[in-house]
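== chain A ==
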Amino acid sequence: MGKENEIKNKILAIVTSIPLLLGIFLNLPLAVTIAILVVFVPISTYYVGLVLMARAKNKEDEEKRKKITFTGY
Partner candidate 1 sequence: MIGRLFNKLANPDQVPKIFAFVIIVVLLFSLTLSFELNQNQLYPKPAPQVQIELAKKNIDISYNLAPYNRGGLPLDPNNKGIVKSQYYTPYEGWITAYLTPFSEWLRDISYHLGTTIVAHPGGILDEILYYTRGLDTILESTILFAAFTIASWVILNRTGKK
Partner candidate 2 sequence: MYYPVNFNLIYILLEIITAFIFGGLLLGLHRKVMARIQGRPGPPIVQHLLHTFKFYIKELSIPNTSSMPLYVAIVLAMDAVWILALIVGPILGGSFLIIIMCYAVHKVAEHGIGLASGSPYTKLGSTRAVLSATAEMPLIAVPALVFFKTDTLLLDGIINYQIVNGSLFTQLPLVALAMFVLVLSKTPYSPFGIVWGKDIVSGYKTEHFGVIRGVMMMGEILAFFALLWCFITIFFGGIITAPLAYMVAMTGITVILAFICALTPMVAPYHAVMIQWIFAILAVVNVLLI
C-alpha cells in the first residue's frame, strides 16, 4: 500500500461517512434513512478500518517491533 492509496482511503472514509452525518443533522424520511444505514455503515466501517490500520502501521513502535522480529530471524 503506497502513500496514494492511504490518501485515497482517507478521502473515501470521509466521503462515505458524509451521508451518515447528513442523516444525523437532517430529518430524512424513513426509506432514505434505511438506505443510508444499510449502504453506508458497512462501507464507512471498512474504509475507517483501513485508515486506522494505516495509522497503526505508521506508528514508530510498530516499526521498531518489525525490526526486532526481522533481526530475530
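Regarding candidate selection, all candidates are chains of the complex that A comes from, given by their letters.
In the analysis below, a contact is a pair of C-beta atoms (placed from the backbone, for glycine too) under 8 Å apart; a residue touches a chain by one contact, two chains touch by 3 or more; residues count from 1.
This structure is a prediction, so every number in the text was calculated from the model and none was measured.
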Options 1 or 2: the chain contacting chain A in this complex: 2
Chain A residues touching candidate 2 - in the complex, by the definition given at the top: 20, 23-24, 27-30, 33-34, 36-39, 41-43, 45-46, 49-50, 52-53, 55-57
